[in-house]
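Yeah, one chain of the complex is gone here, protein chain that is, but the others are all in their spots.
Each chain carries a letter (A, B and C) given by its place in the written order, and its residues are counted from 1.
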Amino acid sequence: MRSLEIDASWDPSAEYEPTEIETDSRKAMNASEVWRNPELKVTEKECPSPKNDEVLIRVRYAGICGSDVSMIETDEDGYVHYSAYLRLPNITGHEFSGEVVETGEDARLFETGDLVTAEVTDYCGRCNMCRQGFQGHCENFEQVGFTTSGAFAKYVTVSEKLLWDVSSLRNAYGDDDEVLRAAATIEPTTISYYGLFKRAEGVVPGDYHVYHGAGPIGLTGMNVSRASGAGKVIAFEPSEERRAVARELGFEHVYDPISRDPVETVDVVTNDEGADVHVETSGAVAQTYPVIEETLAEGANVVHISNAKTTHEITLRKYQGNSAQLYGSEGHTGNQVYPRVIRLMASGRLDNLPIVTSTFDISNADEALHRAAERVDGKVLIEI
Amino acid sequence: MRSLEIDASWDPSAEYEPTEIETDSRKAMNASEVWRNPELKVTEKECPSPKNDEVLIRVRYAGICGSDVSMIETDEDGYVHYSAYLRLPNITGHEFSGEVVETGEDARLFETGDLVTAEVTDYCGRCNMCRQGFQGHCENFEQVGFTTSGAFAKYVTVSEKLLWDVSSLRNAYGDDDEVLRAAATIEPTTISYYGLFKRAEGVVPGDYHVYHGAGPIGLTGMNVSRASGAGKVIAFEPSEERRAVARELGFEHVYDPISRDPVETVDVVTNDEGADVHVETSGAVAQTYPVIEETLAEGANVVHISNAKTTHEITLRKYQGNSAQLYGSEGHTGNQVYPRVIRLMASGRLDNLPIVTSTFDISNADEALHRAAERVDGKVLIEI
Amino acid sequence: MRSLEIDASWDPSAEYEPTEIETDSRKAMNASEVWRNPELKVTEKECPSPKNDEVLIRVRYAGICGSDVSMIETDEDGYVHYSAYLRLPNITGHEFSGEVVETGEDARLFETGDLVTAEVTDYCGRCNMCRQGFQGHCENFEQVGFTTSGAFAKYVTVSEKLLWDVSSLRNAYGDDDEVLRAAATIEPTTISYYGLFKRAEGVVPGDYHVYHGAGPIGLTGMNVSRASGAGKVIAFEPSEERRAVARELGFEHVYDPISRDPVETVDVVTNDEGADVHVETSGAVAQTYPVIEETLAEGANVVHISNAKTTHEITLRKYQGNSAQLYGSEGHTGNQVYPRVIRLMASGRLDNLPIVTSTFDISNADEALHRAAERVDGKVLIEI
Partner (left out) sequence: MRSLEIDASWDPSAEYEPTEIETDSRKAMNASEVWRNPELKVTEKECPSPKNDEVLIRVRYAGICGSDVSMIETDEDGYVHYSAYLRLPNITGHEFSGEVVETGEDARLFETGDLVTAEVTDYCGRCNMCRQGFQGHCENFEQVGFTTSGAFAKYVTVSEKLLWDVSSLRNAYGDDDEVLRAAATIEPTTISYYGLFKRAEGVVPGDYHVYHGAGPIGLTGMNVSRASGAGKVIAFEPSEERRAVARELGFEHVYDPISRDPVETVDVVTNDEGADVHVETSGAVAQTYPVIEETLAEGANVVHISNAKTTHEITLRKYQGNSAQLYGSEGHTGNQVYPRVIRLMASGRLDNLPIVTSTFDISNADEALHRAAERVDGKVLIEI
């Protein structure tokens, strides 16, 4: 089957000593210290077959995530930017939709023909984290498209407990092609939903939300916020193209944080009441936190979602003076996140299709990745 | 000024012994045990003048609430149905909008010309309930339109701490007449918002909501639920006219609970997942609770809003087997309820105007009340 | 190995039609409609051996639960009282402590010699309930001592994900015998902890708690409440012996609800402020709910834990007028319940040993069960 594969050299940096398990499994816990000189190629691989509780899916659309891009971008020494858990060579891709074509002997939840999407983190359900309810930080986790074969291929197998039926999207879309395109954007959408409604505890309808960064996570998050009753959604994004996508989605308060003072802007848009919810989706924390801290409404929730590599200065006094709190959030694993996001999309009030600004055929999947690396699209999809 | 006044005879029933305070103040704690043979008349009263922190408002629209109706409906002995706190004679009416025309010497929050609506419960801020944060159950409360002069009149005075500016609705409506019509529906809308987001603690976007009863509270509640991200909103309502209003608002799942089995209906609409949120807005608890208890999703929240006069049978086993909870909710007093509802309306995603199905001039206010008593309208407004 | 076994006749009542799965597996979903004429015997069984992720435990103490008793008590037609999921014949017993003596090939969390106790509900981790975080209501659940062999025997095997290390109790107790006696009371203790801190959401230190019923669940619950900062703990219990146990534990406000008016008593003890937390652990709902509803403090939480077989009358008005809520609670499965209860016991501030009022040797296990059926003990233990 036609697949997009990434490979690189296992070459741990001087400071990093991989464990025996890492070396044996070729799964680096911090890829950016181990994997060097990545290569990307479209190639033919053998079709997998579903074992036990696995389900075989004929992939139809797969989105390119910033993490996919960071596996082929390198520092000056050739080490990849991606800094989490990664096995290579691997077929990557973890934001996808498709159709069930075969089920493992133990699989009971799905049938051939079901339209589905998948969660990313495969948890063991038995370790000390899992049995305390922390499946998202499972001690034995695997990740579809990171440590196991992913979705930039005609077929992928996934444990059925990670799969969710998306046929209810037919309520919102006219044909199954649209359903599957929309379904491929569910995974990034769950990231904000998880941060806003499973990590933060006090987000209520009518709150004013600010997104710092309107890339794929920010744009799908803005859609979540609006569908969930945000009184206003404000976005700051330096890319003109991405601001255009946000406006195309119908958002009115979309600004360039460089040409326009963000604090003053929030003050004007919120009538000096400040923002109740601040979502950091840019990673440019040195620029965004000073803005956040000057625009906290009383009781504000700050949800940190982006991958911030550095520490940053925080002014604790601001969180005290405004009864504010800061939540670190990552991933989407947890109670009902996928089913609730799917329901929001099925209601017709959360439409991500305008965010999809480029679509490439799987034969040109490498080009798709290079395109995504330009960071001007809403979302780049691969059609398979 | 032209006003709608209700009066009745102070004639405590044999079982009810009013306190000295009740007798002296003519404020009955349980009106249905004291006030008899009510009379309704449109009359001329003197215009009030704002004292201390009060604000004088030129009323523009005032909605008729079920409680207004229950002040003129009686039992066979002539006692009014309304069973809470009431002083008579009084100008009633507590769901209104208008324009500030004068402010008391201590009032600081508003200026002449401001468009406003008001909360109902005037709390003292100093009693043992208030200082513990329970202003809604203030020990010394007064209620606009119940124990103090209300809004079925050209002018009304209200303590400024109960008033909220509604000029932001200009963002959603084309002219100030529409703004003021919409603003007169804020009060009933806050009842569900308070129940869903200040009393219940686990309502999240994507949840399936069921309203048992689509009168004014149910209809405005359904609007709140949809604007706040309900995955689906289901309503059961025996009145054909009110079902028509619900459909006019764009709701798809609106049913007659008599001609169609409600449990089976919820099962079908929710694909057997059950409803996450159940809002009781009908008062017909003997009919609705058995349905609620058969359709509880795991972790379901039941929000009891209606005025249920009787006890009812509850099957505790159902709440255990579905990890469900039941919240008693009344009123709207509390942190940020009004400002958040106003923001939802200003966003354009919560439009109550289609709910207003009859409008009467203040000169025909008595007819308006009789019309509302037929219980077939969405909302009856009086234009003043 | 010496074991206590219960058997009965599979004889479905006229109204109950078991599914094929029930018949094949001899697991009745509602035991009280199927199992008839129970017999109890101390007998010799073969020692089990741990498979896969199972752990073999040398049981040391096992408590008798009301559910064990209800498996040998019958209605007039000979059907057992126990109304939930039950396979017979079976070694029952699910409240126990012991020492790990062997581990299955896949077990990784425990080692020989570890002192442990266990959760009851074995969840699959893969069904639609489990993957949404509702493991306690797993669609494929098994229960130790109900559908799988339990702890009234020298050895028991349990999936390791249900086991918790109790060696930290050595911090609170002088020797391992005391550690293991105390550890056998952890399971009942988790029932209230789960209800108070995982189901109810607003219980805070200083709240006044009332227990309606001071049997084993009520007594261990009172210990949880006190250790967790209850301002006062009030108990109503008709059994003089159980009231004596409560007083022995150091509780001051322990009353007979028959000889003393409970509403008046709560008013006096709480200085008319009412109780913030009401825990129903008696099952006598016709008597207790009227008391609960007359003594609700503003914002009160009612936690329903007992097995109430009947419906009961509820006065919704009371929940509205006091901003109160009612939570159905059962079991203990969920995030961190066991580890947190173990920590409370290890701190020395939650001591259940005085609750253990009778201890029988496994050879007299049948007598132990008959003793427990008298319902006068705090907790009856079997030493093995």
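Going forward, a contact is a pair of C-beta atoms (placed from the backbone, for glycine too) under 8 Å apart; a residue touches a chain by one contact, two chains touch by 3 or more.
Not measured: the values here are computed from a predicted model.
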- Touching the left-out chain: which of A:137, A:170 or A:247? A:137
- Could you tell me which of C:51, C:260 or C:349 touches the chain that is not displayed? C:349
- Only one of B:2, B:26, B:58 or B:161 touches the unshown chain, namely B:161
- Given A:12, A:104, A:238 or A:299, the residue that touches the chain left out of view is A:299
- Item | subunit B residues touching the omitted chain (full complex) | 53, 109, 125-128, 130-134, 160-161, 334-336, 339
- Query: Considering the entire assembly, which residues of subunit A contact the chain that has been omitted?
  - Reply: 129, 132, 134, 136-137, 199, 201-202, 285, 298-299, 304, 308-309, 311-330
- Note on the structure: Absent-chain interface residues of subunit C come out as 168, 193, 197, 204-208, 224, 226-232, 271, 336, 339-344, 346-347, 349
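The criterion applied here is as follows: only the chains that are shown with their structure count from here on.
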- Message: Roughly how far is subunit A from subunit C, centre to centre by C-alpha average, rounded to an integer in Å?
- Response: 42
- Item | Mean-CA-position distance for subunit C and subunit B (Å) | 43
- Message: Residues of subunit B that contact two or more other chains, please.
- Response: none
